[in-house]
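Only a single protein chain was left out; the remaining protein chains are all shown in position.
Should a chain be cited, it is by its letter among A and B, assigned in written order, with residues numbered from 1 in that chain.
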Amino acid sequence: MKIPYYPGCTLKSTAKHFENSAIESAKALGIEFVELPKWNCCGVVTPLAEDDIMHHVAPVRNLIRVLEMNKSGAVNDEKRLLTLCSMCFNTLKRSTLRIKEKVDDLDVLNDFMYKEEDYDGSVEVVHFLEILRENGFDEIKKQVKKSLENLKIAPYYGCMLLRPKDIGIDDAERPTIFNDLLTSLSAEPIEWRAKNKCCGSFLTLDNKEIVSRLGYDILTNAQKSGADLIVTSCPLCAFNLDNRQKIIKQKHPEFEEIPVLYFTQLMAIAFDLDKEVMGLDGNYINPVPLLESKGIL
Amino acid sequence: MPKTIVLDKKSVDFLKKITDLSGETITLCDQCGTCSGGCPVVEDMDITPSQLMRMVLIGDQTVMQTKTMWLCATCNTCTVRCPRMLDVSKVAEALRQVTLRQSINKVKIDEISKEDLSELPQIALVAAFRKLTS
Partner (left out) sequence: MMKSKENMVTVYIMGDAYNVPESSTIITAMEYSGFQLTTGVGCREGFCGACATIYREKGDYKLKGGLACQTVVTDGMTLAQIPFMPAEKPIYDLKELKPDINTIKELFPTIFRCVSCNTCTKACPQDIDVMDYIQALKKGNIAEAADISFDCIRCGLCALRCPAEIVQYNAATLARRLYGSYLAKKSPEVDESIEDIKAGKYDKELEELTKMDRKTLSEKYYARETKLR
């Protein structure tokens, strides 16, 4: 299966290991990501003001690229756009819904474009987890070459995969999709309170203290619930939960650091792919000692 | 002493402006407090999300001087829990936009340290600049 793929800007730098591990794990399952030509940053956050059409230009531009790919034959009649980053997923999908709800906006947006073809509203934005679910978690089970049996994992859903409800890929309060993935990877997902609690998102720029406090609550809740590590699907959550442990440790010297991985890194580990694909040197808190102690690496 | 609420033209206009910008029928809010109860950053706010809704509803423009709208990270926890199907994050965005559209920035880019700019991933910069600068 070939599917148009939107990386997003952070997956080309600090979250490169997210992209690499996703592409290779997908390949193992027979799913080929075809990167959008000339894609642009989606804007990360969705514009919420009623009259703000301007900030939907960036997402729509990317949706037009999906149509172009279908036309050029880069993909074969596949109008779904696959995302990895939860924020890109949310922002791109919310723009598709806005256009469906307010058809007049589409005319304004099309009129504004330059050489692009008109957008017709036909692209559907999906998250990689949805494709994995559709593909069947049993298919994942078949690819597992390294057992993660002893690993207790806290699946961190965050906000953007679940909310608002018309965007979410699962139940907003009691999601299971991550748990299902982890189970199929032979790991043990734990049940915990903070799984869909906000990490503080972009407040990390001007309110580090708030973000580190939220992070402390999320991370210690995971630990108290028995987790060895946390998985996420968002580079901003990853930064706030992983890199911000530096500040958390300063404030709470008794705090024990806990690794935060992208779910695709865990897939790469379970599928026994190359070390480079796993990209475990890309995480701030080094997960290698933990994985070695569990006999996984 | 009970506070007297004056619904003059100015306050009615303010409510209308925020209603139009947010697309939310703010008058539907019955002050149950569910939004404030679930808000992850409520303890850092000077007024709670439900108080923010109330102030807009009565057209109290001093809401513009509060911190709350700038601390909303649009996590949408309130959005999925509101029994009235209201989206407080859209109201917060409308209030931010009123300020930003006067070319008043919450974050001054030239005051961010080089260390922070270097450390923060692109995703954090893009999101924060979208929500906090004009």
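We take it that a residue touches a chain if its C-beta (ideal position, glycine included) is under 8 Å from a C-beta of that chain, and two chains touch if they have at least 3 such contacts.
Since this is a predicted model, take the numbers as computed values, not measurements.
**Student:** Quick one: say which of A:40, A:70 or A:183 touches the chain that got left out.
**Tutor:** Within the whole complex, the residue contacting the unshown chain is A:40.
**Student:** Among A:13, A:150 or A:250, choose the residue that contacts the chain missing from this document, as touch is defined above.
**Tutor:** A:13
**Student:** Footprint of the hidden chain on chain A, which residues?
**Tutor:** Against the missing chain, chain A presents residues 9, 12-14, 38-41, 43, 54-55, 57-58, 61, 112-114.
**Student:** Residues on chain B that touch the omitted chain in the whole complex?
**Tutor:** Where chain B meets the chain not shown: residues 109, 112, 114, 117-118, 120, 122, 125-126, 129-130, 133.
The rule is simple: only the chains that are shown with their structure count from here on.
**Student:** Which of the residues in chain B come into contact with chain A in the complex?
**Tutor:** 20-23, 40-41, 44, 71, 73-77, 79-80, 87, 89-90, 93-94, 97, 106-107, 112, 116, 119-128, 130-132
**Student:** Taking the touch rule as given, give the residues of chain A at its contact with chain B in the complex, in rising order.
**Tutor:** 8-10, 13-15, 41, 43-52, 55, 85, 87, 159, 162-165, 172-173, 196-198, 200-207, 210, 214, 235-236, 239, 243
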